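A single structure is presented below for examination.
Heads up, one of the protein chains got dropped from this complex, but the rest are sitting where they should.
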Amino acid sequence: MLLPFIIIASLTLASAAVAMMLRNLIHSALLLVLSWTGIAGFYLWAGAEFVAFAQILVYVGAISMVVLFAVLLTRPARDVDSPLPAPTVIRLASGLMGGAMVASVLLTAILATRITGGRAHAPSVTVRDLGALLAGPHAASLLAAGVILTVALLGAIIIAAPSPRNPEDPS
Amino acid sequence: MSVSDLTPLSSPAGAQVRAVHDEFHGDLLEVSMGPHHPSTHGVFRMIVTLDGETIVKLKPVFGYLHRNHEKLGENTTYLASMPYTDRLDYLNSMTNNWAYAVAVEKLAGLAVPERAEYVRVILAEMTRLLNHTCLAGFLMQDCGCMGTPLMYAFREREKILDLFEALSGSRMMCNYQRFGGCRVDPSPEWIAGVRQLVEAYGPFLDEFEALLSGNEIIMARTQGVGRLAPELAVSAGVTGPVLRATGVAHDLRKVDAYGVYPKFDFRVPLGDHGDTYDRYMIRILEMRESISILRQALAALPGGPIMDPKAKLRGFRPKAGEAYGRIEGPKGEIGFYLISDGGPNPYRYRVRPPSFINLTILEDMCLGHTVADAVIILGSVDIVLGEVDR
Amino acid sequence: MSPLHLCLLLSAGLFCIGLTAALCRGNAILVLLGIELMLNAANLNFIAFWRYGSGSGSTGVVFVLFSIAVAAAEAAVGLALVIAVYRHQRNIRLQEATRLKG
Partner (left out) sequence: MSAAPMVVSPAPLLERLPLDLRDAVLGLLPESLRWLASGLITILVLLAVFGLLFAYLTLAERKLLGRVQNRPGPNRTGWFGLLQPFADAVKALTKEDVVPRAADQVLHYLAPVVLVALSLMGFAVIPFGRLLVPVELDAAVLYFFAAGAATELAVFMAGWASRNKYSLLAAMRALAQLISYELPLLLSFVPVIMLAGTLSTTGIVAAQDGWRFGFIPHWHILTPWGFAGFVIFMIAAFAESNRSPFDLPEAESELIAGHLTEYSGFKYALFFMAEYFGMCALSAMAVTLFLGGWRAPLPFLEFIPSYLWFGLKLITLLVGFIWVRATMPRLRIDQLTRLAWKFLVPLSLINLGTAAFWSLTTTWTGPLYLARWAVALAIVIIPFVTLGRQLSAGNGPRTYRYAS
């Protein structure tokens, strides 16, 4: 039971960490896809089958595609080899420090907490149960989520669509 | 509209598109399509600059098949040049032969017997059928039809090539016309074969059109794609079906009325949009007219000699002078310009290749369209690299 | 150490990787991906508590489903913004994206 978890966890963490350090955005994105798949694997391991497949469908099937598309559309000019300017070094250091601080706080908090009364077997949740929950108690949130998605997609289209040219505007 | 109605414009329609795309949106991608590309119809290269998939610049590069054709013509005798003209547009050797023969006949003042004129018309119209059928097949292949229309087209092409072989001894490099007539007299069996072909050709065209001309995807892919303005077409010297698709009535068979064409009743189809679909349909309609011309010519084929008895092939030395002979080839005006200094070779030998001149407007037609469109626009211009590069 | 501890450690690790990336990297797409990673870490916690917690019901799972939907919306809008920024300044370095309008 623990071995699959360790494999999944190390795969997820390693690919996420490497993805965030790489220079090549395509490699980052593909490694992150691996990481997302690892998280889906965790969901499967925990018994949340439906969420796992939804995670793959949305993250691997949709978000990764949009990310790759954005990477291809925004290929930077060839200044990859330019040395890091000073502000970036400061940024890097402060970012790392911030991350380390949060990590230490989280670690101490988690390790110091005693957890009792957990259940040993995964609670069973079938697709039918989920459907009943979504259509019953959570119907309002489902509608809200639908509206948010629609509005977000429309907004995305408006933002990303090239603005109509007008001849006076120099930009 | 005819040629004289139009004043050539100095600013091509493409300039506007070019100006819009000067300020580009994304990074541009320069792709070298060809010289080895499945759809460039030979060793032709287009250096295409893309914004996404939209073409913002297209530079045609040719010359990969250059064979020194014109210089060869100046260094061989008049007769020895005839087989070289086969290699210009290797689909249409019969019309190339004819245009060259017309030039030499003008230069030397040779008359052509009436039977030879009729045979020339029959062969020219068969060549037109052959060329347009192949073009339609290739164009559909460029649209992504997986070879099916192409194979249908090639089935018909083989029948014509068989007849050419029976007459001249060669399928594609016919070398059949001579100045002052034709090389061999066609036999009655051969005439019967042509008659059979002509009767079967209409049904084939019906079948072909039923499959393709009304196809939704074909229409979506070709209508409105690669528009060519009549002004630009005229000022660029475009001829043939590409010109007539823009609505300009210019067909040398009517304009020059050479040979025995005035004796036949045929019409010249014209397009209104000048786009790829028009260029395709004009060719289909021209094939139907060709069938009608062939019927009339076969019915009225006179007897008599096939060669002008005064014509002298060996030791042929026309007197000094110059002449330009042109005919309406399947791809447009194919012309030969000859200057003679009285020697056995022409002093200057120049070809006016329709493919090459029609190709010059490629960029203007492609700007603002996508890579996939460029391929079918090139296909609809109908080029043969043997003629473009010479 | 209980399994829940392990799950929480995994999620904390993912969260910190995402956070560090979002703080350190100047590339807008990577920052966005870091934020996605943080969101995923939170989802992981929901599932972990649903699996090992003592409460009943499946609200944790349902919440993760909503969270995934919101993440999709966030990614779409975020990447649209990235493209808009790129169109404007020809690169996607966040340090240079200092104007909201213009």
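Every chain is named by a letter (A, B and C) in the order it is written, and numbering of its residues begins at 1.
Everything that follows uses one rule, which is that a residue touches a chain if its C-beta (ideal position, glycine included) is under 8 Å from a C-beta of that chain, and two chains touch if they have at least 3 such contacts.
Since we're looking at a predicted model, the values are computed, not measured.
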Visible chains in contact with the missing one: A, B
Of B:136, B:161, B:198 or B:270, the one touching the omitted chain in the full complex: B:270
Among B:200, B:220, B:300 or B:320, residue touching the chain not depicted: B:220
Contact with the hidden chain (one of B:80, B:151 or B:257): B:151
Residue touching the undisplayed chain, where the options are A:72, A:90, A:111 or A:161: A:72
On chain B, residues whose C-beta touches the chain left out of the figure: 29-31, 37-39, 50, 52-53, 140-148, 151-152, 155, 211, 213-221, 223-224, 249, 251, 254, 267-273, 277-278, 281-282, 285, 370-373, 375
Chain A residues touching the omitted chain (full complex): 26-27, 30, 33, 49-50, 53-54, 56-57, 60-62, 64-66, 68-69, 72, 126-128
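By our rule, only the chains that are shown with their structure count from here on.
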Chain A-chain C separation of Cα centroids, rounded to whole Å: 5
Contacts with two or more other chains, residues of chain C listed in rising order: 87
Residues within chain A bordering two or more other chains: 73, 162
Residue ranges of chain C touching chain A (in the complex, touch as defined): 2-10, 12-27, 29-30, 32-34, 36-37, 40, 43-44, 47-48, 50-54, 56, 58-59, 61-62, 64-66, 68-77, 79-84, 86-88, 90-92, 95, 102
Interface residues, chain A side, partner chain C - complex: 1-2, 5, 9, 12-13, 16-17, 19-20, 25, 28-29, 32, 35-36, 39, 42-43, 46-48, 50-51, 54-55, 58-59, 62-63, 66-67, 69-71, 73-74, 76-77, 87-88, 91-92, 94-96, 98-100, 102-103, 106-107, 110-111, 115, 117-119, 122-123, 125, 129-130, 133-134, 138, 141-142, 145, 148-149, 152-153, 155-157, 159-160, 162, 171
